[in-house]
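Just one protein chain is left out here, and the rest sit where they should.
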Amino acid sequence: MYQTARIGIVSISDRASSGVYQDQGLPALKQWLTDALYNPLEFIERLIPDEQPVIEQALIELAAQCSLLLTTGGTGPAARDVTPEATLAIADKVLPGFGEQMRAVSLKYVPTAILSRQVGVVRGNCLILNLPGQPKAIKETLDGVFAAVPYGIDLIGGAYLETREDIVKAFRPKSAIKPSQTG
Amino acid sequence: MYQTARIGIVSISDRASSGVYQDQGLPALKQWLTDALYNPLEFIERLIPDEQPVIEQALIELAAQCSLLLTTGGTGPAARDVTPEATLAIADKVLPGFGEQMRAVSLKYVPTAILSRQVGVVRGNCLILNLPGQPKAIKETLDGVFAAVPYGIDLIGGAYLETREDIVKAFRPKSAIKPSQTG
Partner (left out) sequence: MYQTARIGIVSISDRASSGVYQDQGLPALKQWLTDALYNPLEFIERLIPDEQPVIEQALIELAAQCSLLLTTGGTGPAARDVTPEATLAIADKVLPGFGEQMRAVSLKYVPTAILSRQVGVVRGNCLILNLPGQPKAIKETLDGVFAAVPYGIDLIGGAYLETREDIVKAFRPKSAIKPSQTG
């Protein structure tokens, strides 16, 4: 029996939220998570514009209910890109390794990954990660850093996530592995 | 026809600005940029001491007129090194990927690159990067990160920079390339 996990997914885009084009971020996030995790998943979704107070409010609401909260979009250098500002504003702790490593992973694919300002933070019992906007970059980034996510969520008191090893091999110290749930 | 680009270059050094030795930072910056860019360039130069208010004032003045602003010097751990403090103080947005990647590039050459506190930030329509003080390290750093600079400047509304591919191959998504200017 795997523990049910509630995961917040937030797509942040002026154009997608106003219907100028079809949001591709939320489907990409759901697809990757469904493929990678054995846990039954309950998604809570938001599609919102690049407005810092709106983003902060969404993050606060979803972090209170979720073990993991992924955003997509709004991490570039343009004036309207404020996802990192909103995420930092509601954070209890910043985990700088996620920003560093998400950029390092993306840099293998594209030199402009340097321009991304994405961050990873903790709020309460929820780990929040800013992901890129493009479905391809979402997958590359999650492939690259997700191995550390389940143990990170353990440490902040969230759901016990179990991954499909052909997608991503989660790492936990031996003392943190709960063998009863993997059988 | 290439767009004329205005670029600020600021050398920050107590000794060079007081004439104790000859500044080598400004010539190194001009040389690299002239070699790397097709655009006609207008440089605005400053040679100033390691005084935070003086640096902030120079950055504010030049950022208002330039698409790109490069500093050299003052990024170490010593008490007089305050270039990053001045840069962060006048920033609208911090782009942590530049600091990370400039250090990662320099680390290939010298282990003490860890000690550099250089940052990249946006102010208005200007991208500001702190570079090392030594001409050799300036070249190594610009060789290593400049591929992301032209698109970064596009995103903040600055001049459309075009690079000589034998020096550095700028990366833009296809939708951001303006073919009319490259012929």
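First chain written, first letter: the chains are A and B, and each begins at residue 1.
Everything that follows uses one rule, which is that a contact is a pair of C-beta atoms (placed from the backbone, for glycine too) under 8 Å apart; a residue touches a chain by one contact, two chains touch by 3 or more.
Note that the structure is a prediction, hence the values are computed from the model and not measured.
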item	value
Touching residue (missing chain; options A:Leu41, A:Ala78 or A:Val94)	A:Val94
Touch criterion as defined above, residue of A:Ile9, A:Ala86 or A:Ala148 at the omitted chain	A:Ala148
Candidate in contact with the missing chain, chosen from B:Pro49, B:Gly76 or B:Gly124	B:Gly76
Positions on chain A contacted by the hidden chain, ascending	92-98, 100-101, 120, 122, 127, 145, 147-148, 151-152, 155-156, 171-173
Footprint left on chain B by the chain that the document does not show	76-79, 81, 99-100, 103-104, 107, 110-117
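Criterion: only the chains that are shown with their structure count from here on.
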item	value
Interchain centroid distance [CA atoms averaged], chain A/chain B, Å	32
